[in-house]
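Pasting a structure here, questions to come.
Removed from the display is one protein chain of the complex; every other protein chain stays in position.
Labels run A and B following the written order; every chain starts at residue 1.
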Amino acid sequence: MDALFDIPVLGFVLQFAAYLVDVITSGHIGPIVLGLATPIALGALCGVMNERTGVVNIGIEGMMLFAAYIGFMTALLLDEALAAEPGSVFGATPALVIGVVTAIVAGVLASLLHAWLSVSIRANQIISGTIINITALGLTSYLNRLIKPFGSAGTFESFNPPEALVNLPVVGWVFEMFLHVGPIAMSVIVFIIIVQILLFRSRWGLRTRAVGEHPKAADTVGINVIHLRYRNVLLGGIFAGLAGAYLTLEATGSFQNGMTAGRGFIALAAMIFGRWTPLGAFGGALLFMGSQALGVAIRLAPPPGDLGQFLAGIQETYPSIYNNFFTGLPYLLTIIVLAGVVGRSVAPAADGIPYEKESAT
Amino acid sequence: MRARLRSISAVVVIPALSILLALVVASVLIIFSGLVGPGGELDLTLPFVAYASLLQGAFGSLRGISNTIVAATPLVLTGLSVGVGLKAGLFNIGATGQVLAGGFTAALVGVALADAPPLIAIGGAVLGGILAGALAGFIPGFLKAYTGAHEVVTTIMLNALIQLAISGLVNDVFKAQGPTFARTASVGNAVLAGLGNTTLHAGVLLAFACVPFTFWLLWRTTTGFEIRAVGANPTAARYAGMNPRRMIILTMSLCGAFAGLAGAIEILRLGYYPAVFGTSIGFDGITVALLGQAHPIGIAFSALLLGAMRAGAPLMQIQAHVPVEIIDVIQGVILIFLTAEIVVRRVFRLRAGPVETGGELQTITRSYGEKVAG
Partner (left out) sequence: MRGITKRYPGVVANDHIDLDVKAGEIHALLGENGAGKTTLMNVLYGLARPNEGEILLDGQPVDIADPADAISRGISMVHQHFMLVPVLTVAENILLGAETMANPIFLDRGEARRRILALGKRFGFEIDPDARVDTLPVGWQQRVEILKALYREARILVLDEPTAVLTPQETVEIFAVLRRLAAEDHSIIFISHKLYEVLEIADRITVINRGRVVGTRLPAETNEEDLAELMVGREVQLTVDRGQSHPAEPILRLEGLRVRSDRGQEVVRGVDLSVRGGEILGIAGVAGNGQDELVEALTGLRRSQSGSVHLGEKEITGLSVRGRREAGLGYVPGDRQKYGLVLGFTVADNLVLTQYYGRPFARGIQRNDAAIAEWARETIEQFDIRTPSEAVSAGTLSGGNQQKVIVAREFNRELKALVLDQPTRGLDVGSIEFIHKQAIRKRDSGTAILLVSAELDEILELSDRIAVMYRGEIVGLLDGRSANKEEIGLLMATGGKGRGGASSSASPGAAATGASP
């Protein structure tokens, strides 16, 4: 093996591949990747709910941010008032749980605005989404400045899966990845599977897809396009709210202005990558955020041999660039995916076109 | 003449009333800030105090007026950056990244020309900024034209990437020895100094000169005709013999150039590029463009308005204890009312306006999956 690794350029690639396999199967990186992918996957679910019915939603970023703030503040205020001990399940306190609920409500409210602007007002949906982003950023920054919170409501704790499962030979790392995480992260795969099944096998799914592809056809068989679109956009808001809650109540215990940092847009790319299906979007989320997790892994447990020394060398001379590179990988991947995949990945046909009920002549 | 006035007023009415309504809505938030702030009281007159000090800060003194103009200057450019894009059916949210690229390049060129005569130093730095911005606009334009990747997502991703790249470069490669915080070296003679006692500078003229230039470009030239045709109906444009791909790339580069110029001006005012350069002018440009209905003259006025708000906000914060972030909220609410103009009409009991086919705005939403035909 070492002989292979000594080949000049190819050797690096092989070392890297071996490192990747090692990192993945050792199990420690799994939960980190899932954690990073959670807000993306949830955001992408929100996107799928919207776009499958034909509403373009680029305001996921703003919805997440708004939900993150509302959830955080609610939990904080309640925590001061209630001051409970962290429970045994996920370390939950009433404050945290209610925080999640209010974050979801906030996500739904923001979605209501988007639905109203896009479906009823029939405004340009990209502008509508952008407005939500701008307003959410401004509002949360404003409120964050006004109300100076100190302390924090804490976060949910990760679940500790039984040793027996985690130490299984080949598949142990899968259990580690999906179980050694907090409640919201754990719920992601459940939601993904549920929505995937419903979308393609249920009446709701059929009607949703029809409205997104050819709303006039759905209208002529008696389906209320407007109601359906409103409902789906609002349902999507639940997922955006959950994503926001994750950021401030599970991943970190604090709020910073603009902390979503483009995750809403990466979620869109994951959705496109996954051809507007929940499972595909989940895969995309894992892929995109995996790259960022890689940076974490390399820092925690640098690869051995020449590759490791090479990387360490770069880190020494260009520390800022080195760090920023890994932070920036998801964004770069997003662009590459969009450029490469988008031609082959077809959006619902009526995506982005406001529906007008005409009484045609 | 009267028809002209009537058509102008028709265009101005909704934006003006949207602003009014937004200020009313913001008053609620201002009152809230009084409740939560140091005084902790419910002061219903607080909005008036706040807005008064906002006005005073913006227009109340010579310094104030010059601050307003200086704040409006980059906004005119980023507003044009977004606005011209809109005319071509493109939504350029990447003005932020293009601004940074322009500013950084201007700083580097400025350092290189630091000892040259001021005219050459400033000219070179500005030119460098324009070109860098154009490149930052070219990339998403090219991607859209040849792969169909929607510019909304690619530009936002580029914003992040440009920011990370520049910050890394400033910290690791171009860091000036000496100053306590990380930044590039001083640009010497390329700096845009204030005139006399005010903060006014040569960049103001340059920026506002872009307004008539854009008007001429869009409505008096064949290129502008092509841009508008592609924005309104790219298929028909193609069938008529135009080249939508070329137009998209050209327009995005032009948008980038405008934003790059804005960045160059701001950095040259500062005299160096700091590793952490936080500026809102990229996003503000979106508001300016939408409020100005993507028309150069509307953009100029909107830029002045937003510039006034930004210039007056610090005084408002001091006098009324209202955080400056309220301006960001006001922006968002203005846009909501602007978009949902039916609400504005209902509130002010206006008749329904002419139903515009809104050509170019509809082209933007042709979402992710559409490749641009040759």
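We adopt the following convention: a contact is a pair of C-beta atoms (placed from the backbone, for glycine too) under 8 Å apart; a residue touches a chain by one contact, two chains touch by 3 or more.
Being a predicted model, the structure only gives us computed values, none of them experimental.
Engineer: Among B:L62, B:V173 or B:A240, exactly one should touch the missing chain; which is it?
Structural biologist: B:A240
Engineer: Looking beyond the chains shown, say which of A:I223, A:A261, A:V296 or A:L311 touches the absent one.
Structural biologist: With A:I223, A:A261, A:V296 or A:L311 as choices, the missing chain is touched by A:I223.
Engineer: Per the definition of touch given earlier, which of A:R201, A:H227 or A:R299 contacts the omitted chain?
Structural biologist: Of all options in A:R201, A:H227 or A:R299, contact with the hidden chain holds for A:R201.
Engineer: Please give every residue of subunit B in contact with the chain that is not shown.
Structural biologist: Within subunit B, the residues touching the omitted chain are 220-223, 225, 228-229, 232-233, 235-243, 356-360, 373.
Engineer: What does the interface between subunit A and the hidden chain look like in terms of residue numbers?
Structural biologist: Subunit A touches the missing chain through residues 198, 201-204, 206-207, 209-210, 213-214, 216-223, 349, 359-361.
Criterion: only the chains that are shown with their structure count from here on.
Engineer: Mind checking the centre-to-centre distance between subunit A and subunit B? Centres are C-alpha means, answer in whole Å.
Structural biologist: That pair's centroid distance is 29 Å.
Engineer: Taking the touch rule as given, give the residues of subunit B at its contact with subunit A in the complex, in rising order.
Structural biologist: 29, 32-33, 36-37, 91, 93, 143, 147-150, 152-154, 156-161, 164-165, 167-173, 283, 286-287, 290, 323, 325-333, 335-336, 339-340, 342, 358, 361-362, 364-369, 371
Engineer: Across the complex, what residues on subunit A touch subunit B?
Structural biologist: Within the complex, subunit A contacts subunit B at residues 51, 56, 58, 113, 116-117, 121, 123-128, 130-131, 134-139, 141-142, 145-147, 261-262, 265-266, 268-269, 272, 317-325, 327-328, 331-332, 334-335, 338-340, 342-343, 345-347, 351-353.
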